[in-house]
Every structure is written in C-alpha cells, then in structure tokens.
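With one protein chain withheld, the remaining protein chains of the complex are depicted in position.
Chain lettering (A and B) follows the sequence in which the chains are written, and residue indices restart at 1 in each chain.
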Amino acid sequence: MIILEFALITFLIVCAIAFTFSKRLLTSVIIFMAYSLIMSIIWLIMESPDLAITEAAVGAGVTSVLLFLALKKVNALKGKKDE
Amino acid sequence: MIRFIIAAVFIVAGIFVFAAAAFGVFKFKYVLNRMHVAAKCDSLGALLILIGCMILGGFSFMTLKLLLILLILWVTSPVAAHLIVKAEVKTQNEDDSDEYEVIGK
Partner (left out) sequence: MSNSNYNKDKIPSTHSKAPWNAFVGWVNGDTPEDKFEKPELYQAPKQSHDAHNEESAVQQTPMPQAENEQEYNTDHTEQGHFLLKEKFTKFYKVYIVIAVIIGCFVVGILAYAVCCLPPYGYAENPVNNEVSEKYLEDGLEDTGATNAVAGMILDYRAFDTFGESTVLFVAVIAVTMLMKRSMNKKDEEGERLVAHETEIDKKDQNLILKYGAMILVPFIILFGVYVILNGHISPGGGFSGGAIIGGGLMLYAMAFGHEKISKIITYRSFTVITSCALLTYAGCKAYSFYTGANHLGGDIPKGIAGAILSGGFILPLNICVGITVAFTMYGFYSLFSKGDI
C-alpha cells in the first residue's frame, strides 16, 4: 500500500508541475483533470470517501467542463473547422 | 490456491494489456493510431482485471458491483474515445501538427 501511495503522490507532483509549465491552456485543463482524479484516489486511501466523491464529481467532472467552455467562450481553442 | 493462480493470471494479463496500451500511446505519433491503442486496450484490460478480481473475491455481493463497474466502463470508454476521435477528424488540417492549439502562453 505504501508503494501505491508513493506512486500516486509522485504522479500528483508531476501533474502539478506539468500543469504549471504546459504552454497550451487545453493541455493544462486536461492535466488538471488527471490531477483531480489522482487526488480523489488519495482521499480514498486516506479514508475520507466523502471528499473522494466530491473531488471526483466536482474536480474531474464539472470543473473541467466549465473550463473547456470558458476556453471556447474566449475563443482560445484555435483550429476549429466549423468557424 | 488454484483460484488464486487463475486470478493472478487474469490480472497479470490485464496489466500486460494496459502496459501495451501505454507503450503504444508513447510509440505512435498520429492521434488516430494512439486513440486506437488506448480505446481498445482500455476495454480489454478492464475486462481481464475485473474478471481476475471477481475470481479472487469469490462469489458474493462484490461480484455484482464489479460487474456494474465493468458495464459502466464498457459504456463510457468507447463513447469517450469515439468523441475524441471525432473531434480530431473534424479539426483535421493539412499540416496536422497543432490541432486544437490554444492561443496564449
């Protein structure tokens, strides 16, 4: 279990650093989704399933959708064929 | 003991499939190839690992829960992969280097 925890936390740190240093906003949002998912698994390991459910629903689901929509709203997604 | 060995074989096979998926995602360059690898191996690896877990846990209420997880994964994962591929095909350019590039640094 300790190995799993270390792997998850390492991945979490890598995600946080990559989230900061990625050049594209879309990539940032996708990395943020991965970050939230790993975070929810860590909450589950730390025996707080309430937070795990909330993190998985809000952090990985709703927030990412809202961020994608915000990117679309400010026309930050370039290269759409429909436009 | 025999049950444990069978379950281990299933789980190791599932892990192998997932490892192959990860390798393929890194190996291939084009988006559609990568999505092909990721989508296929997702379903198969989930099936193998969950069957291993079912055998390991024995027949109980947990088996039903694992079956539900499998069903959810089988419904959601291909749909998500299909949507990603569709977005790729829609936004395809001739110089397909930077689809969905985001302005701003």
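In this text, a residue touches a chain if its C-beta (ideal position, glycine included) is under 8 Å from a C-beta of that chain, and two chains touch if they have at least 3 such contacts.
Just so you know, these numbers come straight off a predicted model, no measurement behind them.
In the full complex, the hidden chain is touched by chain A at residues 48-50, 52-54, 57-58, 61-62, 65-66, 69-70, 72-73, 82.
Even with one chain removed from view, chain B keeps its contact list with that chain: residues 72, 75-76, 79, 82-83, 86, 103-105.
Just so we're on the same page, only the chains that are shown with their structure count from here on.
Centres computed as Cα averages put chain A at a distance of 18 Å from chain B.
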